[in-house]
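Report on the structure given below.
Every protein chain of the complex appears in place save one, which is left out.
By letter and in written order, the chains are A and B; residue numbering begins at 1 in each of them.
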Amino acid sequence: MIAFILILVLLVLMIAASIYAVRQKDLLYAVIATGIISLILSILFYLLQAPDVALTEAAIGVALTTIIFVITIRNTERMEVEKDNNNNTKPAAK
Amino acid sequence: MKKILVLLLLAVVGFYVAETFFDIGFGNSHFVKNEAIKPVKDIYLQQTVQELKVSNTVTSIVVNFRGFDTLGEVTVLFLSVTALGSILYKKRHHVGERSVLFSASSIVTSGSKLLFPAIVLLGAYVFIHGHLSPGGGFQGGVIIATGFLLMLLAYENYSVSHNGLSIVESLAGITFAGVGLLGFMNGGTFLQNFLPTGVLNDLFSGGVIPIIYIAVGFKVAAELTGVIYTVLNEKGEQNG
Partner (left out) sequence: MDSTYFQYLDYAVYGTAVLVMLTGLYAALVKRSLLKIVIGLSIVDSGLNLLIVTLGYLKGGTAPIFSAGYDGTQTMVDPIPQALVLTAIVIGFGVTAVALSLVIRLWRHHHTLYIDEIKNLKW
């Protein structure tokens, strides 16, 4: 029963984190959301009896992928800029 | 307009993917309707214990049953490191400037100095015991790479020797391919076991499988450390 509720909560959190990552204009927050997706995914792998995959996902998805994204954002730009059809730049809505 | 088109497309893709997988069902063992056909999983589980004497079935599949696949996969990783280096290539005098994410305080630097050997030891433990417990070459290599990542983040002038990395990587690759080729001498196929298999759940068991997985661990660790080091050396305009 407890594991059932836990899995359901994790699934809902995963969907929420993925939608947040897609909709967020601040790319740094979006990258952290993908890290959270990976973390939830590794817990789910553990609950689905795949400890090997859970170890890999925890190390790669949470640590390495996130840090590579963060370095890239540091080197480029942080905000996703919205543009309309007239090619006028308007700042992203906070 | 474009969004509506994309959503329509996604709905079609989602419908067919969902239909395919919902037919199989969650957690059912009735993949095959015909009882006379045994799933390949049973044969793998049986042979892992009886012939290879390896506890972890995932390890035996990755290294032995699909070992050639793993060799190709490690090659793909190597290619991605090479591509990364050539894409981010710069003129000589720019090399050495590091993109420093933050200047670490003395607590962080001394803490990482203490943690680094422990992380590397954990990674080594994970890939040496890959045939006994969850873990293996890929996991251990990634853990060692995170240890190097910690050091690179904490110390602004910490550097990894590129030559050392490529030597470790090449030696590990040669070990993998060489052990695989040695199988031709005794057994007859690539990656055939030629060492005594030992007792189940013993550290020295499984024949060549631990040797190959340790080589994979070194190779993955060197490659991922190379990826992180190359990307960290990239220094762009600071405007964030």
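Methods note: a contact is a pair of C-beta atoms (placed from the backbone, for glycine too) under 8 Å apart; a residue touches a chain by one contact, two chains touch by 3 or more.
None of these values were measured; they are calculated from a predicted model.
Think of the hidden chain as still there; on subunit A it touches residues 1, 3-4, 7-8, 11, 14-15, 18-19, 21-22, 27, 30-31, 34, 37-38, 41, 44-45, 48-53, 56-57, 60-61, 64-65, 68-69, 72-73, 75-77, 80-81, 83, 87.
Even with one chain removed from view, subunit B keeps its contact list with that chain: residues 2-3, 6-7, 9-10, 13-14, 17-18, 21-22, 24-29, 39-41, 44-45, 48-49, 55-58, 61-62, 66, 69-70, 73, 76-77, 80-81, 83-84, 87-88, 132-134, 138, 142, 200-201, 220, 224, 227, 230-231, 234, 236.
Methods note: only the chains that are shown with their structure count from here on.
By the touch criterion given at the top, residues 56, 58-59, 99, 101, 126, 134-136, 138-139, 142-143, 145-146, 149, 153, 224, 227-228, 231-232, 234-240 of subunit B touch subunit A in their complex.
The touching residues of subunit A, when paired with subunit B in their complex, are 51-52, 54-56, 59-60, 63-64, 67-68, 70-78.
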